[in-house]
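All protein chains but one are shown in place.
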Amino acid sequence: MSSFFDLYNYWIFIFLMMTGFYIVIAQGNLVKKIIGLNIFQTSVFLLYISMGKVSGGTAPILIEADVSYSNPLPHVLILTAIVVGVATTAVAMALIVRIQKAYGTIEEQEIHEQDASL
Amino acid sequence: MEQAIDIILLGFLVVVAIAVVKQRDLFASVILFGIYSLLSAAIFVSLDAVDVAFTEAAVGAGISSILILSTLALTSRNEKPSSHSVFLPLMVVLVTGATLVFGTLDMPAFADPEAPVHKHVAPRYIQDSYQEVGMPNIVTSVLASYRGYDTMGEVVVIFTAGVAVLLLLSSVRHKEDELSNLTDLKHHPILLNVAQILIPIILLFALYVQFHGDYGPGGGFQAGVIFAAGFILYAMIIGIDEIRKTFTPKYLHWLSVTGVVLYIGVGIVTLLLGGEFLNYNVLAEEKLTGQHWGIFLVELGVGITVTATMLSLFLSFSEVRRTP
Partner (left out) sequence: MISNHLPVLQVVLPLLAAPLCVLLKRSSLLWAFTLLVSILSAVIAWSLLQQTDAGIISYAIGGWAAPWGIEYRVDKLNAYVLLIVTGIGSLVMLGGRKSIEQEIDSKNLSLFYTAYLLCFAGLLGITITGDAFNVFVFLEISSLSSYALISLGRDRRALTAAYQYLVMGTIGATFILIGIGMMYMITGTLNMHDLAQRLPEAGSSRTMLTAFAFMFVGVSLKLALFPLHLWLPNAYAYAPSIVSAFLAGTATKVAVYVLLRFIFTIFGIEYAFTELPLSAILMLLAIAAILLATMSAIYESNMKRLFAYSSVAQLGYMVLGISFLSVTGLTSSLLHLFNHALMKAALFMALACVMYQQGGVMMDNLKGLGRRMPWTFAAIVIGGLSLVGVPLTVGFISKWYLLLAAIEAGQFVLVAVVLAGSLLALIYVWKLVEQGYFHSGNESITRQEAPLSMLIPTWLLVLANIYFGIDTSLTISVAQTTAEQLLGVTQ
């Protein structure tokens, strides 16, 4: 069982994740949702990287001295995930530009109203 | 001391995240997200993840923000107040968050060297990668060799995004002859002079990051983003026309195909030489020389595809017709 102070930074990351998640599902502007999605994902990255940390460790680049290194595997995974994140953002933005051209708005509500009136 | 810095950074993150929720001006939201990303990068550094910090800063605060801003220029800057009910989203978020907090209760303490993640799989990377792969930067060894296949997938993801954006925006692009220099900032002498000095340095730095990733933080992905950033800066300040003339969409797509094919091609060559897919050992007599060649080539592939795709994304958005 871990004590409060051992886990506090995990809880902050969770708070951040949920803030991003809230923006995605509660706000109606299409761009804003993607900003929320980015905040959600970045906070998940923080959670991943923090589990690779070793107290007293150093960055996983080998040096002569006798030191302990932090775990490189989460770093590798998150590098990939960051790339996936920007790829998703790019596709989302292109979709938003097209939606703007097709509907003249990027507000979820107004788009629904236009589709419903068909 | 270090802990104090961490707490301050985390505090900033919380403030920025809440500010994004409240903010109605989308332009401000994007800038706040850029700050969020930069703060995260600082935390990554304090958590020893220098490669990740590098990438987050270049991608989150750089490329992602530019892409969102380009979209805002084509849509609208202000968000309309939402008449959504906040009750259901709030419940979903609270339940999800509570589940996560519940999950943390049995987690190993932060930075505990005895945690399972430090006892299995990772020790081999730390202890043996220098003998097996020959790179001082363990992240590069794992990224390009042990888990080189994931990285191949990552290059394909970027390539896919490039293809998707080309497909989506092709119908709303300007004809080539109607393009005008919309984003020309040439008449600002300070910007122009600083840019003229900075751009060569940025490109040089990108080359350094590309080819020095074995020893320090960096590699093909970061280099590609920085390279593209150099050209984007040129396009924004000195003139987008030159960039457009040099890098036509077709040419950039070919370039990004080249990078992907180079990466997969290395895998095919290792197959033909009798090894498993992406087993660089068979590329040369000496295993370590083979690993060096393999990693050099796949990182080059990553660099080429990322540079070309990032530039292509930027140009695609800049060429969208402003009229409906």
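First chain written, first letter: the chains are A and B, and each begins at residue 1.
What we mean here is this: contacts are C-beta pairs under 8 Å (C-beta built on N, C-alpha and C of every residue); 3 or more make two chains touch, one makes a residue touch a chain.
In this text the structure is predicted, and so the values were computed from the model without any measurement.
**Student:** One chain isn't shown here. Among B:168, B:225 or B:315, which residue touches it?
**Tutor:** The missing chain is touched by B:168.
**Student:** Specify the residue from the set B:18, B:264 or B:288 that touches the hidden chain.
**Tutor:** Among B:18, B:264 or B:288, only B:264 touches the chain that is not shown.
**Student:** Among A:16, A:44 or A:61, which residue is in contact with the omitted chain in the full complex?
**Tutor:** Spelled out, the listed residue whose C-beta touches the missing chain is A:44.
**Student:** For subunit B, which residues reach the chain that was dropped from this view?
**Tutor:** 99-100, 102-108, 115-122, 124-125, 145-150, 153-154, 156-157, 159-161, 163-164, 166-168, 170-171, 253-254, 256-257, 260-261, 264, 267-268, 271, 275-281
**Student:** In terms of residues, what is the contact footprint of the unshown chain on subunit A?
**Tutor:** 21, 24, 30, 33-34, 37, 40-41, 44, 47-48, 51, 73-74, 77, 80-81, 84, 87-88, 91-92, 95-96, 98-99, 102-103, 111, 115
Heads up, the rule we're going with is that only the chains that are shown with their structure count from here on.
**Student:** Can you compute the centre-to-centre distance for subunit A and subunit B, using the mean CA position of each chain? Integer Å is fine.
**Tutor:** Inter-chain centre distance comes to 13 Å.
**Student:** Mind pulling up the subunit A residues that touch subunit B in the complex?
**Tutor:** 1-3, 6-7, 9-12, 14-23, 25-29, 31-32, 34-36, 38-39, 42, 45-46, 49-63, 68-80, 82-91, 93-98, 100-101, 104-107, 109-110
**Student:** Which stretch or stretches of subunit B touch subunit A in the complex?
**Tutor:** Its residues touching subunit A are 6, 10, 13-14, 17-18, 20-21, 26, 29-30, 33, 36-37, 40, 43-44, 47-52, 55-56, 59-60, 63-64, 67-68, 70-72, 74-76, 79-80, 82-84, 86, 89-90, 92-94, 96-97, 100-101, 104-113, 115, 117-118, 121-122, 125-126, 129-130, 136-139, 142-143, 147, 150-151, 153-154, 157-158, 160-162, 164-165, 168-169, 171-172, 215-217, 221, 313, 316-317, 320, 324.
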